[in-house]
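One structure, pasted below without further comment.
Note that this complex is displayed minus one protein chain, with the remaining chains in position.
Going in written order, the chains are labelled A and B, and every chain counts its residues from 1.
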Amino acid sequence: MRSLSRYRRHRAVAPLLLIFALLGIGTTFQVAGAATTSPMTAEERTAAIEEGKEIFLRGCSSCHGLNAEGGAIAPSLIGVGAASVDFQVATGRMPMADMSQQAMRKTPIYNDEEVAALAAYVASLAPGPEIPSEEMLNYERDGEIAEGGELFRTNCAMCHNFAGQGGALTQGKYAPSVMGVKPVHIYEAMITGPQSMPVFSDKTLTPKEKLSIIKWIKAAEKEPQLGGVALGRVGPVTEGLLVWTLGLGLLIGIAVWLAAKAK
Amino acid sequence: MSNEIEAIKDPGLPAHKLRQTDVDPKAAARAEQQVAILFLLSALSTVLFIFSYFFISTETFIFIPLMGEQNAHQLFLGLGLAFSLLFIGLGAVHWAKTLMPDQEVIAHRHEFRSSDSDREDFVKTAKEGAAAAGLGRRSLIKRTLGLAVGLVGVSPIFLLRDLGPTPGDELKTTSWKAGSRLVTDPGDRPIRPEDLEIGSVAQTLPELAPGKDHHSLNDIAKDAVLLIRLRPEEFNLDAERLSWTYEGIIAFSKICSHMGCAVALYEQSTKHLLCPCHQSTFDVTRAAKVIFGPAARPLPQLAITVDEEGYLVAQAPFNEPVGPSFWGRSK
Partner (left out) sequence: MSARERIAGNVANYVDERTGAAAWMKKNLQKVFPDHWSFMLGEIALYSFVILLLSGTFLTFWFDPSMREVVYEGSYEPLKGLEMSAAYASALDISFEVRGGLLMRQIHHWSALIFMAAIVVHLLRVFFTGAFRKPREFNWIIGVGLLTLGIVEGFLGYSLPDDLLSGTGIRIAEAILQAIPLVGSYLSYFLFGGVFPGVTFIPRIYTLHILIIPGIFLALITVHLMLVWYQKHTQYPGPGRTEKNVVGYPLMPVYMAKAGGFFFIVFGVTAFLGAVASINPIWLYGPYTPGQISAGSQPDWYMGWLDGLVRMAPPIEPVIFGYTLSLNILIPGLIIPGILFTGMALYPFIEQWITGDKREHHLLDRPRNAPNRTALGAMALTFMLIALINGGNDLIATNFDLSINQIMWFSRIGIIVLPPIAFIVTKRLCLSLQRADRELVLHGRETGRLVMMPSGEFVEVHEPISPEKAWLLTQHEQNAPLQLEEKDARGVRRPGLLKSKLRKRFAIAHAEQVAKPTVEDLKEIEHH
């Protein structure tokens, strides 16, 4: 469809790319702050860590331990980094409501500031993956949609399905749908490997490639239904279901009318 | 048989009941109008079909309740076609039901068996024909004809021989050689062990042979390898298999040992690999031992190490054929 031509390919700007490559190589960034564009001052930072520690002690320490060292039912958070905290808490996965189930996406309990504070606190315990800045997440500019699709099918579709609708894992676990997830959280998931998901290192899946994946996901999310109702985009199972219910139902219904005597 | 017991009698075909359209001329006129309206609706739908084809752009999207954003061209073209056909059908059936005679008629069945005299005549004719041709007497002709027809019938099978080559050892070999670098798929970048964090995976292929610019599907179908990094202490391997890993990095063929799907679904939390096609589950810590599902063999493990430049390479080719089983697999 020509209407999709709004997905214009921006030729990547070489200097910017170089900067991103350099940023990708460095394992620790000194840029903190989730959604804020201006870096924190040292005092703000200390205050955030303090606040984060308080929130942590109230809301997280019963499972993750008073010093985030982990416990019988929850892993240690030392070294998981701010990205991990932001992903888990800002998508509502943590704190978990029901331990028997897989942590799922829900309305987050903490607001953005509280999440940022928590992230700052956990990041202060030991270095780990940082939250990518907005500048780093400019997928519209730096991503390539077709390449993103290819990468998605190679690296993600086996769990999240060809259209990002999610799928089943073993023993009742599942890969969630990636539709409607904020780019920053998609990015964080790839660098931290939450729950069952593996980590996708910046060397085997470069930051630019990650942005391409995000660009493809966002395009899939917005893609209008080109051939009618999409039936969940889960493949032939729902198609078969529709044939046996609506398709054959209509036809048999009409056949009954056809064979019934008129009054 | 229950013939001796008197059964309930067949009351016979019920009397024909007249329809409203049979007795009431007004009802008949109404039915006629209804049929005509249905046919007209069909004609209107065809107009919609033609209009959509020429005048609704393929780039128009409209919102339809319950259905969401839809492509207007596809939707109205389809609905135009659907209703133009549907209303012809509904009209014809309504016409048949209300205005055509609805008196049921009775036809009699005949027995399929031919009469005895016909059968006898047939047998006689067939026998006479066979005798006239000398089928019984001239056995030399009969046998040579059988031979000739049989051979002619078999010969096309030979023609199919050139459909493809014989497998030879091709099913048992891959492009992996000792020293082949593992490169990312897609991207073809070599990988160093320190590029992979604990818990990370990478989809890889062997580096391209000089002169090739991309991997052929034939090669990918046998060469695809999944790299996984664990903590070395998480492995539960014998000494040999442990020596095939490198600092916690282990490499398996991504082609399922069951039916050849890409087994790339790695659960970091359980260290299990799951095949999305038939749900065979492999335990990475125990050299991809099958722990669930229909696969009978572990995924072949690729022995890896690093070369002098520090990139991950294969120690040796796969020590067994990759992919689904076949008869001569273990020979």
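The definition used in the following text is that a contact is a pair of C-beta atoms (placed from the backbone, for glycine too) under 8 Å apart; a residue touches a chain by one contact, two chains touch by 3 or more.
Treat the numbers as computed from the prediction; the structure is a model and nothing was measured.
Taking every chain of the complex into account, the omitted one touches A, B. Listed residues A:T91, A:S133, A:S201 or A:Q225: the one in touch with the omitted chain is A:Q225. Touching the missing chain, out of B:A28, B:I88 or B:L208, is residue B:I88.
Touch with the hidden chain on the side of chain A covers residues 1-2, 4-5, 7, 9, 145-146, 148-150, 153-154, 157-163, 166-168, 170-175, 216, 219-220, 223, 225-231, 233-244, 246-248, 250-252, 254-256, 258-260. Even with one chain removed from view, chain B keeps its contact list with that chain: residues 1-2, 5-14, 53, 58, 67, 73-75, 77-79, 81-93, 95-97, 100-102, 104-109, 111-112, 160-161, 163-167, 170-171, 185, 203, 205, 214, 217-218, 220-222, 224, 254-255, 258-265, 276-280, 290, 292-297, 323-331.
The definition used in the following text is that only the chains that are shown with their structure count from here on.
Considering their complex, residues 1-3, 147, 150-151, 154-155, 158-159, 167, 169-171, 173, 193, 195-206, 209, 224-229, 257-258, 260-263 of chain A touch chain B. Taken in their complex, chain B has these residues touching chain A: 17, 19-21, 58-59, 61, 67-71, 74-75, 78, 93, 97-98, 102, 184-187, 189, 191-192, 195-203, 227-228, 262, 264-270, 272, 274, 276, 279, 281, 292.
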